[in-house]
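A single protein chain has been removed from this complex, and every other one stays in its place.
And then chain A:
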Amino acid sequence: MGWQLLFWLLVCFPLNIAFFASSFYQVLILSDLEDDYMNPFDASSRINYFVVPEFIGQGLLCALCLLTGHWIMFLLTLPLACYHANLFMKRQHLLDVTEVFRVLKAEKKFRIIKLAFYLTVLIITIFRLVLLLVYYFDLEDE
């Protein structure tokens, strides 16, 4: 059962931490932009830098969950992966620097929701990880 632990410890946990951090950073940048601490050129290029890696990673994680048979995690992350794929297909995934102020509110809201989602997934991950660790330590103790 070692691969289970490896999966949670080395794939899920770091990825989710990364998603969470990137979302947080993006929300931060958007707030800065709103308050005029940052110009739209910098803001959108910084955000856009993270968008595609995040999409890829999130899709990958979703697929991995399916392949490793973690049905609940898979079903949990599937809607977001679909939404991301949809955005990407419509070429609306990147922040448009020329219209950034028009979409600012909506983008911020979207990212805050995503932040909450990643937080939930992260908590579940940590919970599962602790459960697994406890289980393994119990096993070794015996």
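Quick note on the criterion: a residue touches a chain if its C-beta (ideal position, glycine included) is under 8 Å from a C-beta of that chain, and two chains touch if they have at least 3 such contacts; residues count from 1.
One rule holds for everything that comes next: contacts and distances are computed from a predicted model.
Asks: Since a chain is absent, check the UniProt entry for it and pick the matching name: "Protein transport protein Sec24-like", "Mitotic spindle assembly checkpoint protein MAD2A", "AP-4 complex subunit epsilon" or "AP complex subunit sigma".
Replies: Cross-referencing UniProt, the chain left out corresponds to "Protein transport protein Sec24-like".
Asks: Out of A:9, A:78 or A:97, which is the one that touches the chain we can't see?
Replies: Checking each option in A:9, A:78 or A:97, the one touching the absent chain turns out to be A:97.
Asks: Considering the entire assembly, which residues of chain A contact the chain that has been omitted?
Replies: Interface residues of chain A facing the absent chain: 33-34, 36, 39-41, 91, 96-98, 100-102, 104.
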